[in-house]
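What you see is the complex with one protein chain gone and the rest in place.
In order of appearance the chains are A and B, and numbering begins at 1 in each one.
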Amino acid sequence: MNAITPTKEERTEKLQGMGCKRKRVEDIRFVQGRGNYVDDLKLPAMLYGDFVRSPYGHARIKKIDASKAMALPGVLAVLTAADLKPLGLHYMPTLAGDVQAVLAEEKVLFQNQEVAFIIAEDRYVAADAAELVEVEYEELPVIVDPFKAMAAGAPVLREDIKDKTDGAHGKRKHYNHVFNWQIGDKDGTDRAFKKAEVTIKELISYQRVHPCPLETCQCVASFDKIRGELTVWGTFQAPHVIRTVASLISKIPEHKIHVIAPDIGGGFGNKVGAYPGYICAIVASIVTGRPVKWVEDRIENLSTTSFARDYHMTTEIAATKDGKVTGLRVHVLADHGAFDACADPTKWPAGFFNIVTGAYDFPVAHVAVDGVYTNKAPGGVAYRCSFRVTEAAYCIERAMDILAQKLGMDPAELRIKNLVRREQFPYQSALGWEYDSGDYHAAMKKAMDAVGYGKLREEQKAKQAAFKRGETRDLMGVGVIFFTEIVGAGPSRNCDILGIAMFDSAEIRIHPTGAVIARMGTKSQGQGHETTYAQIIATELGLPADDISIEEGNTDTAPYGLGTYGSRSTPTAGAATAMAARKIKAKAQMIAADLLEVSEYDLEWEIDRFRVKGNPERFKTMKELAWAAYNRVPKGLEPGLEAVNYYDPPNMTFPFGAYICVVDVDVDTGVTKVRRFYALDDCGTRINPMIIEGQVHGGLTEAFGIAMGQEIRYDEYGNVTGPTLMDYFLPTAVETPKWETDWTVTPSPHHPIGAKGVGESPNVGGVPCFANAVNDAFKFLGSTHIAMPHDHWRTWTVAEKLGVHG
Amino acid sequence: MLADLGDDARPLAGGHSLIPMMKLRLAAPAHLVDLGAIGELKGVRGEGGDIVIGAMTTQHELIADATLAAKLPILRETALLIADPQVRYVGTIGGNVAQGDPGNDMPAVMLCLGASYQIAGKGGERRVAARDFYEGAYLTALAPGEMVTAIRIPVPPQGHGAAYEKLKRKIGDYATAAAAVILTQSQGRIATCSIALTNVAETPLWAEDAAKSVIGTALDAATVKKAAAAAEAITSPASDNRGPAEYRRKMAGVMVARALARAKSRAA
Partner (left out) sequence: MAKTQVTMTVNGKAVEGLVEPRTLLIHFLREQLNLTGSHIGCDTSHCGACTVDLDGKSVKSCTLFAVQAEGGDLLTIEGMAAADGTLHALQEGFREMHGLQCGFCTPGMIMRGYRLLQENPNPSEDEIRFGISGNLCRCTGYQNIVKAIQYAAAKLSGASVKEAAE
């Protein structure tokens, strides 16, 4: 060693591997406006598509007259269901085993449903033409209340499946019924409730919202008549699945379909499934022989693409009088809109809602979910929900608070009493999940100490007394939550999308000079995969992250994957990356042994090299081994240094967290000010702390929007009210609270690098935390449950009903 | 030019009310006459006991104007609550007062201040008091072919207190309810007072009775409560995503109470 030999620390730092705040590779192009988003794409002779949409929520289509539109210069064609039907494309299969109309045939089922597709030379002409298509409708009675969907004599919504009593998920008990799904021990749960000392029961509703990424859904479809090949660029969180589905429904062989997801401006689950716009653009391209671009506008996005939530959860907890929970029973009425287009794994029509026992040791539980059709847009699984985990967490966290209130216990105290204990891991939940790892009590304690929980409750007591004396008009609330997330879908034994198992993949190739190219089957929409996957490889293989190029989204070159949503990338493709890297490392070790003329077993790995045990001056760096792989490999081995891994996870992963929020509610206006928000997340091994923090900030901001004002609401005529950014509550930098983030690290025992995934945790934990805080503010006046969103007028109305306005 | 083009033409000021409506195809004028280059329509100047503001003066320019900051601080306070920085760079005070959009903030301030609008048209020039200008939602005293060229505001007395209190779902939103108050006090008692309300009816509302009821009082709690009730009584808010009519009516009262308190604290 001498002065110019780098130290271990320097060598590690040079790698920019796991655990460091590596600056993002993506940023270099984004900050210069050189992102490559779908609408940036311009192809020669490209056409534009735009939709004619229904103004009614439920109506028969009597006549479509496109003659005026067709007469407009620049309009090439107007497609209707009549044009798609001979191709069998007027309906498309959904991910939930239902079908969805691509263009409405005999009736429309939700306001703004697609009725006709204009193909024109430019987008302004397409919009002009859409106004000129005349459609004659006969209005039908509308169902917007899911509780009325299965009433006797309710209007028939889905005439196409009216007589089908066998749905995709079992028997349908009514023509507006989608499915019934149950899990858990019904009898055991009923017994627990019968003998319970204390029970609570509450209808906990999670309102319909929408993920609203800043970039809307869009695609460019280009069919090459000569080659018989289709290329589609699009906002696809799961590009390979889109390719397979496109092949199945178009009958174009899959090897002749090239799906490319370029840069995507936010997904949040909005861009997982297929939309009529994609199908129509593809058909339009085939019909015209020219590329066709479809870009939806914001109103279309908010009112027709994948909504989220709309779960009405009748929740009961049984407990002892000193606060030990003994049973959980939940019935969910799920509003699925006009078509069940939930992006769930096939065997899970209610997603992973059965995580609803949450972080608590319920000995027995039972869940039943009934999905119904209504005259609303299709979708349901989106918006950082991890497949209905957001609904489940909101449900259990509100219910625990309601139980605490009934027992006269502090909500944190009730939680601590019931949290799954460290020694119980791996933990078998009463609803069928095996939680991989966790130290919940340590996390809870850390969170409570960080905010000075005891002092907050003292302050609250003092402020409540002051309120009663008329000295203040503000109510202080403290929201506490503890959540268990379930991500990383998933093991092939129970997770598939349309029959394709939910593994994921990584392919890594090392070049002779030690540079690397790697491709994964996932697809970032802002999560920074180009940066973080490289960090995994850098640590595994001892090559600098800056020498590692990561690609996703091109289905021709990336190995098959199921895409990015449900916080699955790190648990699945991140694992595949480590596994592929380890295959490479094993081969490299053999090459090193050969070069150093020792046995493989005499070598040990150290940061970026194999060195001889007991003789560390004899080593070969990975960079040297890369070169050697191309010119001198041991007998019996092929040249080159690369590997592919398809990773079928053995289990889901279970990140968790403790969040605490302090609010002050102005009872005279209903305005809630967030004074403080502390979020502790445990996502196992932390690959890039800077990116984790960014994900938490973003998810908490979405949660803030949901809890405090977002809703996609339908009036009694089926009109969707306020699907614009004038009304849909997206907080600006002014309203958005400042976030405090913290962590504990409990690695996943079954994941190759112990990482669990984190992207959706803040939305899962954030919403109930805000909700519990607002509810907590009103408890001392006798309130037990206030529904979201906690916008000004609703909060004021609560205060009004409690009589505080005098 | 407007007169020649007739009904199919609209003047284009900042365009940040009109162009969004055109993009949604809720308005489709065949012609737009861009007022941007007309220098005489800009600027803030004193004229006798009045301040005259050219209709094409942007919100940004209002906020930056030293005269207004010193003599009419309520204008700056209100402008900062309109939309966002980008819109304020382009949106004009003329556009904000002349559309008849019940959501715009400046009209109530003009009612409160007793301002008047200078109007030009084919038939010449005339002046209309702001309090007489608003007839209904998007209905004003402007005849076809006419436009507002300037706003004339009598300078409030030195030592006045004024406040614009706006409740909104988020910064830049239209008001759930808002109140403009200007007052003077003498030995702790209110000497003069004017109150106006935003977005709680089809037009801005001048709450004449509410304002009268505080004259001569020290703005004690009971007085403020009565003034708020009097203001609420003249409202007829729309129910929308900001809240049901009854809530918005009550919020008009709360905004009046808070604006009165702030205005009083600022008055000499």
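Heads up, the rule we're going with is that contacts are C-beta pairs under 8 Å (C-beta built on N, C-alpha and C of every residue); 3 or more make two chains touch, one makes a residue touch a chain.
Since the model is a prediction, treat every value here as computed from it, not as a measurement.
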With respect to the chain omitted from the figure, which of A:Gly33, A:Gly470 or A:Gly614 is a touching residue? A:Gly33
Among listed residues A:Leu725, A:Val745 or A:Leu802, the absent chain is touched only by A:Leu725
Tell me which of A:Phe268, A:Phe307 or A:Tyr565 is the one touching the absent chain. A:Phe268
Chain not shown, touching residues in chain A: 21, 23-24, 26-35, 37, 39-40, 42, 123-124, 212-216, 263-266, 268, 297-299, 525-528, 689-691, 693-695, 697-698, 700-702, 724-726, 730, 732-734, 736, 738-739
Residues of chain B (touch criterion as defined above) contacting the omitted chain: 12, 15-16, 19-20, 22-24, 32, 34, 36, 60, 83-87, 89-90, 171-172
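Here, only the chains that are shown with their structure count from here on.
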From the C-alpha centre of chain A to that of chain B, how far is it in Å? 44
Contact footprint of chain A on chain B as seen in their complex: 25, 84, 167, 169-173, 176, 241-244, 247-248, 250-251, 254
In the complex, chain A residues that touch chain B: 127, 131, 668-671, 709, 713, 721-722, 726-727, 729, 731-732, 734-735, 791-793, 796-797, 805
